[in-house]
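First up is the structure itself, then whatever we jot down about it.
With one protein chain withheld, the remaining protein chains of the complex are depicted in position.
Up next is subunit A:
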Amino acid sequence: MFEYAPAPESRSVVDIKPAYGLFVDGTFVDPVDGGSFKSINPASEEVLAEIAEGGAQDVDRAVRAARTAYEKVWGPMPGRDRAKYLFRIARIIQERSRELAVLESLDNGKPIKESRDVDIPLVAAHFFYYAGWADKLPYAGFGPDPKPLGVAAQVIPWNFPLLMLAWKIAPALAAGNTVVLKPAETTPLTALLFAEICQQADLPAGVVNIVTGAGETGRALVEHPGVDKVAFTGSTEVGRAIARAVAGTRKKLTLELGGKAANIVFDDAPIDQAVEGIVNGIFFNQGHVCCAGSRLLIQESVADRVLESLKRRMAQLRVGDPLDKNTDIGAINSAAQLARIRELSDAGSAEGAERWSPPCELPERGFWFAPTIFTGVTQAHRIAREEIFGPVLSVLTFRTPAEAVEKANNTPYGLSAGIWTDKGSRILWMADRLRAGVVWANTFNKFDPTSPFGGYKESGYGREGGRHGLEAYLNV
């Protein structure tokens, strides 16, 4: 009856070049061996640009540039001057936020309302926040005169391309390090636009270097003997390989890896808001979120009621064109990720869990997966144990708070958890016992630059964000 007419954000605000080089020592250069790959729009499979593939020699060149900049310019520079550059970058990000949001949605497939209202504002907030720390490091709690580490090698994932860049680059630069960053191969475009922003901000050459490429490029970067610090966000499998590679070296390492978070709903929860939290927990960013609330634990006495509300709410989700301002769920980032989501979902059905999706029409081209829930899931199902990294929710039930804690902790991961109850004392009791780096109470997927973020167990180590996030980039 009330059909929303298409409301597409204009893509003319962003100017995508046909080809991009590597950003090394303040300029865009061609890779030594001339390799390249294509970045596509996952919503249409249209090729967006040709991207340079960095090899070992390119990585070496970037690390050397970063080393020179660290020793000659950025390391000796007083914190108050580094802060000026970071503030300038933050302001340019705000000024160009529409352009960045559209480009992020084109390259990643996430809905424009998320890139516009969540990703880009948080990116700017991170730069503003860490800019404030640059001249106050003696007061961060790491001694009277904490020193930077040197050159940081940073490898980031495709789910929040520019936000993960900000989480890595802002604290590194504030602390006085220089960086070589490798964006994910499916989503390099906003990092390359960020390189242009560094030029626009007159950031000294070599302080930020962006080397694009796939896994081999990343390996060359983290294994390079000239780096002092490795920071990685991505899968637990790759994280393990990196930990092995840097073992026995001087390199300081932080890892932010996978998750299989429990979102726990008690019988006294505010149900309408809990349902919003469940939806936000698993369908935000197509479920491509390491801290996604992918395991829903509902107290059995309210399970039917919560599920009924959840299904009614899911029927309202609008799946489709990421650039339409009314889209809630965009495209899956790549064919490979779609195949993985399909494989695990099929395993869920094969193992006997009950699958449900609201009626929804998916576009023909591009990579799409309807929002899906599995009920009747047990701890023994693969979909309750393995990270799906897609819009797929596994629903389990529990009877008592102790059982909720036991089930929530019964996973090799420990990145995040959610608690929904009206009882404050229970929130504190649960938070004490949940082995997860972040515990959200009556909310989910809330991020703020002042708040540290990171995991327990196989979800990694080290913290990003807040005062704690500085430690990873200081010699302490």
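The criterion applied here is as follows: a contact is a pair of C-beta atoms (placed from the backbone, for glycine too) under 8 Å apart; a residue touches a chain by one contact, two chains touch by 3 or more; residues count from 1.
Everything that follows uses one rule, which is that contacts and distances are computed from a predicted model.
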From "Sulfate adenylyltransferase subunit 2", "Methionine biosynthesis protein MetW", "ABC transporter permease" or "Deoxyribose-phosphate aldolase", the hidden chain's UniProt protein name: "Deoxyribose-phosphate aldolase"
Listed residues A:326, A:409, A:451 or A:475, member touching the removed chain: A:326
Hidden-chain contact residue, picked from the options A:202, A:268, A:300 or A:406: A:268
Residue numbers in subunit A that touch the chain omitted from display: 1-7, 113, 117, 268-274, 276-277, 316, 325-326, 422, 442-443
